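Missing here: one protein chain of the complex. Every other protein chain is in place.
In this document, chain identifiers A, B and C correspond to the written order of the chains, with residue numbering beginning at 1 in each.
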Amino acid sequence: MTVSIQREPIDVASEYAQLVGPQPDAAVATFTGYVRDHSDAHAVSQLELEHYPEMAQKVLMALGERAADQFGLSRWRIVHRYGLLDVAETIVWVGAVAEHRGEAISASELMMDTLKTDAPFWKREQGPDGHVWVASKAVDQHRRARWRSEEKA
Amino acid sequence: MTVSIQREPIDVASEYAQLVGPQPDAAVATFTGYVRDHSDAHAVSQLELEHYPEMAQKVLMALGERAADQFGLSRWRIVHRYGLLDVAETIVWVGAVAEHRGEAISASELMMDTLKTDAPFWKREQGPDGHVWVASKAVDQHRRARWRSEEKA
Amino acid sequence: MGITIKLFSSLREVLGESEFEFSLTELDSAVTVAAVKSALSQRGASWQEALNQPNLVHALNHKVVYTDAVVAAGDELAFFPPMTGG
Partner (left out) sequence: MGITIKLFSSLREVLGESEFEFSLTELDSAVTVAAVKSALSQRGASWQEALNQPNLVHALNHKVVYTDAVVAAGDELAFFPPMTGG
């Protein structure tokens, strides 16, 4: 299945329809992330997403393939934005299709937890005091670590 | 937020758009279940969903409210079909909106695991040997039990 | 004392009824779900068997209960096999 790294907003309805196709498998889980109007500390008016294109493409493909392998997905898709985003715009969308709900839901969670820490994207928030690079969060490292024991060597 | 128990197919794109609204919160998780063309043992050509309308409405509302309370959801929605369904039609759709992805994803999983065993719907499959009532699965009881320790008295 | 009985899924199918009014005139005021099951079981072997299957679920006024729950006049008591929605 496929990855899209794009400047354009994510068309969730279209992505969903393409993911499931005309004969859907039994279980479809999706996750969408949107730009918040605040961070922990201050208001946010815009979000800039810098990325490392070639590496991001490879990391997201490997991540989707790992999730498909681990959870027996029949279909999956990862879409990630870059560039300048307004509040309430889409940032990321993942979709996972499987025979059973547990597999689809866990795969979507694995994809999100892993791309947060492993995919080369960097967020810069436009707040009241100018641009601020977003710091990596301990909770994200912790959530990422939950999946590490199940990884292959 | 709301529950719909309906005969009509679920319009996933429309449900999604109504769930998130014009100013989405940061994290949106959804799950959709579709009619499979097979069960563990045989081919399935149609699925009939019987339900207990008044109780189903109450159970699904209580379940959504519990998920909202436990995971701090800003919005949620549960849609469940009844009646005669063809293969590849939608059966169920849940959506959960929260500040953080872990909460949205866990809430969607809680809603699915709990409605499978607690909401008064019964599936009857049309297979090669006629209609067969679907038996309750041990895996569903097991998944349901994971959430029990976190329930309030 | 009159209550409404509802049957769903395989119970409805096997017993050929989905909803009916049921009176328990001979019983005292503290009627339990177990007592209603006993009374209904006297309708015949198919009722006896269907109402004593090990996984039977009892819902009193739309809430799952144990057989020691007390039933009052006007209540709705439903019997059905384990739920299989979703």
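Going forward, contacts are C-beta pairs under 8 Å (C-beta built on N, C-alpha and C of every residue); 3 or more make two chains touch, one makes a residue touch a chain.
What you are looking at is a predicted structure, and each value in this text was computed from that prediction instead of being measured.
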item: Which displayed chains the unshown chain touches; value: A
item: Which of A:33, A:64 or A:102 contacts the chain that the document leaves out; value: A:33
item: Positions on subunit A contacted by the hidden chain, ascending; value: 33, 49-52, 54-56, 58-59, 80, 91-92, 112, 115-124, 133-137
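Assume only the chains that are shown with their structure count from here on.
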item: Set of chains whose contacts include both subunit B and subunit A; value: none
item: CA centroid of subunit A to CA centroid of subunit B, Å; value: 24
item: Averaged-CA centre spacing for the pair subunit C and subunit A, given as whole angstrom; value: 49
item: Whole-Å gap separating subunit B and subunit C, where each centre is the average of the chain's CA atoms; value: 27
item: Residue list for subunit A, restricted to those that touch at least two other chains; value: 101
item: For subunit C, residues contacting two or more additional chains; value: 86
